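First the structure, then my questions, so here it is.
Shown here: the complex without one of its protein chains, the others still in place.
Showing subunit A:
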Amino acid sequence: MTALLEVRDLAVEYDSGERRVRALDGADLTVAAGETIGIVGESGSGKSTLGSAVGRLLPSTANRVTGDVWLAGERVFDLPPAGIRRLRRERLGFVFQDPIASLDPTMRVGKQLKLVLGSKGDPLSHLDRVRLANPGRVARMYPHQLSGGMAQRVALAIAMACQPRLLIADEPTAALDAQVREEVLEVVFSVAAEAGTSIVWLSHDLTAVARRCSRVAVMYGGRVVEDGPAADVLGQPAHPYTAALARSAPAMASLGDRLSPVPGRPPVLAEASHGCAFEPRCPYAEERCAKERPELHVVRTQEALCHRATELVTAS
């Protein structure tokens, strides 16, 4: 296994007693060491479940139906409790959406870092690394005294404290003001680059992801429906859903163009999809789309899960 992260045919279901939801319906993903990849999808597309599954952080109501996750050569779901803790400690870093809530409210920032670093580490150098001005002052502060941007830098410093091989950032800037978003992203990507850490960035913003990541994977209905170099996925989408997503993004439209939202609603699967999950909303859907699960098609530089991918790309 040469890839750092390998997700194969992963299906995860949430069972809340009266209702079953299939959040992942056979997702595939490969991340090479040092690569930065953005996973894009609407709410409910399964991207957060995929991110959690990598660290085996799924809630107890979730169960893995099929598939496997390999991280740094280890099968994540086969490890004993102590093994998965070691893997999380040494290989993985997580940054979450709400930075202030992800810090312990009753503990000073410096002490929280110290707890992760152990006795040998110096918290101030780690705060300095995420470009916090005046690390000494920040170390003495409690989380509620930090701004959102500062808190996310602290959370990043904690996540990166043990030099993980893979950083999973689940919408790290969704709770931040627009002005500090770019600053925080800049810090995330430069700190990860210095440490040689791969990034999996989960987001719903296709254009923002394409600007920073080398690769983009688009998720829909619990599957990765398109995967390829960022510029190509954004510029010449191979999957009708990606194309629709790109057309609905304000940043992609030239001045005077009309934005066209994707018609219909994203699906909530109760069981494995019989055909293509995008079929009800797809302008190019034909009969087999509802009956056969699409296979992987390689189109140009991308891989797409669409029966008509090759045909549609040649036609355009």
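Just so we're on the same page, a contact is a pair of C-beta atoms (placed from the backbone, for glycine too) under 8 Å apart; a residue touches a chain by one contact, two chains touch by 3 or more; residues count from 1.
Criterion: contacts and distances are computed from a predicted model.
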item: Undisplayed chain, where the name is taken from the UniProt record, one of "Multisubunit potassium/proton antiporter, PhaG subunit", "Chemotaxis protein CheY", "ABC transporter permease" or "Na(+)-translocating NADH-quinone reductase subunit B"; value: "ABC transporter permease"
item: Among A:D15, A:D78, A:D104 or A:E295, the residue in touch with the chain that has been omitted; value: A:D104
item: Contact partner of the left-out chain, one of A:L50, A:L71 or A:A155; value: A:A155
item: Hidden-chain contact residue, picked from the options A:W70, A:F96, A:F189 or A:Y220; value: A:F96
item: Positions on subunit A where the hidden chain makes contact; value: 55, 57, 84-90, 92, 94, 96, 98, 101-107, 115-116, 142, 144, 155, 158-159
